[in-house]
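Let me begin by presenting the structure, written as structure tokens, before commenting on it.
Note that one protein chain is taken out, while the other chains of the complex remain in position.
In order of appearance the chains are A, B and C, and numbering begins at 1 in each one.
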Amino acid sequence: MDAILLQIFNGLDKGSAYALIALGLTLIFGTLGVVNFAHGALFMIGAFCSVTLQRLLTLSHETLDPTKLDFLGNPSKIKTPYIVEWFGADAGNTIIDWSVPLAILFAIPIMLAIGYVMERGLIKHFYKRPHADQILVTFGLAIVLQELVKHYYGANPIQTPAPDALSGVMQILPGVVYPAWRVVYFCFSLAIIGGVFAFLQFTTFGMVVRAGMADRETVGLLGIDIDRRFTLMFGIAASVAGLAGVMYGPINAPNYHMGMDFLVLSFVVVVVGGMGSLPGAVLAGFLLGILESFASMREIITLIPGINQIIIYLVAIVILLVRPRGLMGRKGVME
Amino acid sequence: MGILEVKDVSKRFGGLKALSDVNLSVAQNTCHAIIGPNGAGKSTLLNCLVGKLIPDTGSVMFDGQSVLGRSPHEINQMGISRVFQTPEIFGDLSVFENMMIPLFARRDGAYRMHAYESVASEKELVSRALQMLEDVNMADKRHMHAASMSRGDKRRLEMAMCLIQEPKLLLLDEPTAGMARADTNNTIDLLRQIKDSRDITIAIIEHDMHVVFSLADRITVLAQGTPLVEDVPERIKGHPKVKEAYLGETAHA
Amino acid sequence: MFGLEKKDLNLLIIVALLTMLAPFILNPFPTDSALAQFNAGYPDLMQRFVIYGIFAIGFNILFGLTGYLSFGHAAFLGVGSYSAVWMFKLLSMNVLPALVLSVIIAGAFSWLIGFISLRRTGIYFSILTLAFAQMSFALAYSVLTPITNGETGLQITLDDPRILGMSATADGSIPVTNIFGLEMRAATDLVIGPWSFTFSVGYYLCALVMLVAFYLSIRIFRSPFGMMLRAIKSNQTRMNYTGLNPKPYTLAAFVISGMYAGLAGGLLACMDPLAGAERMQWTASGEVVLMTILGGAGTLIGPVLGAGMIKYFENIFSKINEATLHSWFDVLPDPMENGLVWVLEHFVGAGWHLTLGVIFMLVVTFLPGGLVEGGQRIGRLFNRTKAAKDDESAATKPAE
């Protein structure tokens, strides 16, 4: 029983990453009609925002300590982060310890800016082009972004640990412990998802965007500058992906390739949920997370060898054949 | 027995009854018009004839065979060609190729793997296509990208594509919608010419009364999903029921 | 001649000349010069040029004509390779049966996947093919290891049965792939002054197969079948209402392109008898999409150009290292040299992916018609009168 419960938790927290990425993808697809293959790269850039912040915070003042020798027999360098020098050891180290949550603040403006530049500089020119072209140009962009990150940060993963206070396990149910940060991640994703929905539901801006998603031309006729709002929407979608990446760092160490790892998967999530349906994307994200978790159970692998390798794709195929508009998609969207 | 027999056809969309108990008979080699106000069910009826929709009840017989449950391409192969409200042509292909495709479809059926000999080597079909383009005054445009033509030309091209198949029944869905008066008159001339020059049955859905009364041999008036009256044009013009339902408010609109 | 129109015949002749003279054309720099780095005229790369050319030609029959964007074609390439290697293991090292089997198996496999995937269109179709290909890759890498030899790839060994050949040569080596005794790796060198040119049997076999494949693709493009495929891309509704059933047409195109992929996979295995699972990964499928678009989707020659360009980057740019860069700019003053090297090293060696990404974005953005469109534009700049003609012919045969 506990095992099954645990797998449900696993699925939910795996699914929260899928849901966040798929949410951003769907926002972009729903509002702008663009299939964005660079979305995984945005997730990756988010994660590297926290790597960068961590590096900035630990920028160090180097002094030579002649009593200790490094591996070559030279006096070794003692590094003291400037933060520690400025704020004292306690405060300084606490700031460094909390660098991942702090990176949220750091990442939002960066992601908004990247989203803005991407939309104005590139995506804008592809609204009228076929989906195939959009896929291709954003795929090219994804390669470029990923290679740049690799060039400056290397190919190996870089740890961005959670704050000490949140890095242990916590008791979620009697007898069931679960990593604290994963619980944080799950709650965080719920908050973001809730935030996005509330934003779309209750603000005028959101209403215009939703109307635009339903019928872009009509809204345009009403004299509302829908393009500008959509640009901001792109920025928001980029931020959602970026924040998902920032917070994902402590779960799995960021590497330059993580966007591509999630890309195919998040498209499957979007399709299963229904192209253009925000609730569908979220639901499918969690569902697929849970399915994937169950498929990795030993009992099931023994029954069907290799099922854990292909479960996601299998689900996608079945859904597409049986219910092509996905779980919650509107009829006729890109069918 | 007409060439097209529609019997007791009904169709619902959710709570909305789009067609109820429609009966219609189109006699061979006549031009039969179906008119009616917006939302009368004209398009639904048309879609039931060509296989895009399947009616909930009733039957549609064409040339003695049921069309129900057949897909659009099968129905076309039975001899029904359709002209759309907004011209549906192969925009990325040349005008000449647009003419060749229906010719192949008529000769080879719904599918044939013809992957080795070139299109140009089909001398007989080529000459028929060129002839048809001459007939509709488009010979000089045969190398044009179909999408780059004017709307009127697209309409003529689509009509020619349907005619070259020599269909038994030609379905026209508002062929003059959105046309200027001069173009409308040209279209009327073209259709009349077609009607007079070959053995063909035409069913036409139209808003424009001028067109209907210039062409139709018989007219069915549809209102709220049911046929109101069916008669020759002269009598439809004065029919009180029709006036009430339709002509009174929208004639020559 | 060959049942082709003059223009197509000219194209075929040009391609034939280019492929036959490739050992010269691709080795323009003397062997010892600094620019020899850019020579591509060695058998392995020339073989890859034409083999991936075949792959892209086939992909173009599907994507270029019908507009169906498959993200799973690498699976057919992989299946072709596996079939060929199995033929080498079980039957003999002759390449003919291997090629035949790889085309047949890839055709059957693509029929199966096409039959299911073609129930959907647009991006749904793309995702279905992607899902199938990723499944094939994941399984080939792990569960199907007895058939595919997983991570290390399927190889021929000394104790394979090879019922029509021999398990090992007299001197205890693994026998070599051949066509009726003529070894694929046999080659002869021609040295003219400082230049050196290599002619290999394997390359010429691949080149001949590619020419046949190219010729067949011209026939398909000009045939009623090809016209129907373009009609499907243009307007499926009209297709239906003209009495044509698009499904068998697209399926046939899918299977044909799958067979081309299988042929390419088989040839890869003939030139180098090893089949790895990575050949089936979605990034490999993405690569053929890139090739086709880069060259110009829907054009006859485009995919071949695109394939050549990508393989050239992968094999030549990736081999330029920092030391090479420094040796090129030796003459410059140090700060300039270092600066230049710093900029360029982003794009060569380990950075060749970046170059590819950038070029790719530029092409998709500014030259939707790919390199072919670029060539046409340049041609037009040079010759305005000819440009008028081009326009006319472009209108006649829009799929060119």
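The working rule: contacts are C-beta pairs under 8 Å (C-beta built on N, C-alpha and C of every residue); 3 or more make two chains touch, one makes a residue touch a chain.
Following the convention adopted for this analysis, contacts and distances are computed from a predicted model.
**Q** Considering only the chain that is not displayed, what protein name does its UniProt record carry among "NADH-ubiquinone oxidoreductase chain L", "Substrate-binding protein", "Putative, Na(+) H(+) antiporter subunit C" or "Cytochrome c oxidase subunit 1"?
**A** Missing chain, per its UniProt entry: "Substrate-binding protein".
**Q** Which of the visible chains would the unseen chain be in contact with across the whole complex?
**A** Looking at the complete complex, the unshown chain comes into contact with A, C.
**Q** Going by the contact rule already stated, which one of C:90, C:208, C:274 or C:359 would touch the omitted chain in the full complex?
**A** With C:90, C:208, C:274 or C:359 as choices, the missing chain is touched by C:274.
**Q** Decide which residue listed in C:122, C:349 or C:368 touches the omitted chain of the complex.
**A** Selected residue, touching the omitted chain: C:349.
**Q** If you put the missing chain back, which residues of chain A would it touch?
**A** Residue positions of chain A that touch the missing chain: 2-3, 6-7, 9-11, 13-14, 17, 68, 70-72, 76, 150, 154-159, 161, 167-169, 177-179, 181-182, 251-253, 255, 257-258, 261-262, 292-294, 296-298, 301, 306, 308-309.
**Q** Spell out, residue by residue, where the missing chain touches chain C.
**A** 30-32, 39, 42-45, 48, 138, 141-143, 145, 149-153, 155, 157-159, 168, 171-174, 176, 183, 185-196, 198, 200, 268, 272, 274, 276, 278-279, 314-315, 318-319, 321, 323, 349-350, 352-353
As a working rule, only the chains that are shown with their structure count from here on.
**Q** Identify the chains in contact with chain A as well as chain B, in label order.
**A** Neighbours common to chain A and chain B are C.
**Q** Compared with chain A, which chain's mean CA position is the farthest off?
**A** B
**Q** Once you find the CA centre of chain A and the CA centre of chain B, what distance in Å lies between them?
**A** The separation of the two C-alpha centroids amounts to 52 Å.
**Q** Hey, how far is the Cα centre of chain B from the one of chain C, in Å?
**A** A distance of 46 Å separates the two centres.
**Q** Going by the touch rule set out above, which residues of chain C reach two or more other chains?
**A** Where chain C is concerned, no single residue meets two or more other chains.
**Q** Where in chain A do residues touch two or more other chains at once?
**A** Not one residue of chain A touches more than one other chain, so the list is empty.
**Q** Could you list, by residue number, the parts of chain A that touch chain C in their complex?
**A** For this pair, the touching residues of chain A are 35, 122, 125, 129-133, 135-137, 139-144, 147-148, 151, 260, 264, 267-268, 271, 275, 305-306, 309-310, 313-314, 316-317, 320-321, 324, 334-335.
**Q** Per the contact definition, I'd like the list of chain B residues that touch chain C in the complex.
**A** Listed in rising order, the residues of chain B that touch chain C are 50, 71-74, 76-77, 81-82, 84, 88-94, 97, 100-102, 104-106, 108-122, 143-145, 148, 161, 165.
**Q** Which of the residues in chain C end up touching chain B in this complex?
**A** Answer in residue numbers: 3-5, 219-220, 222-228, 230-231, 233-235, 237-245, 248-249, 252, 256, 392, 395-399.
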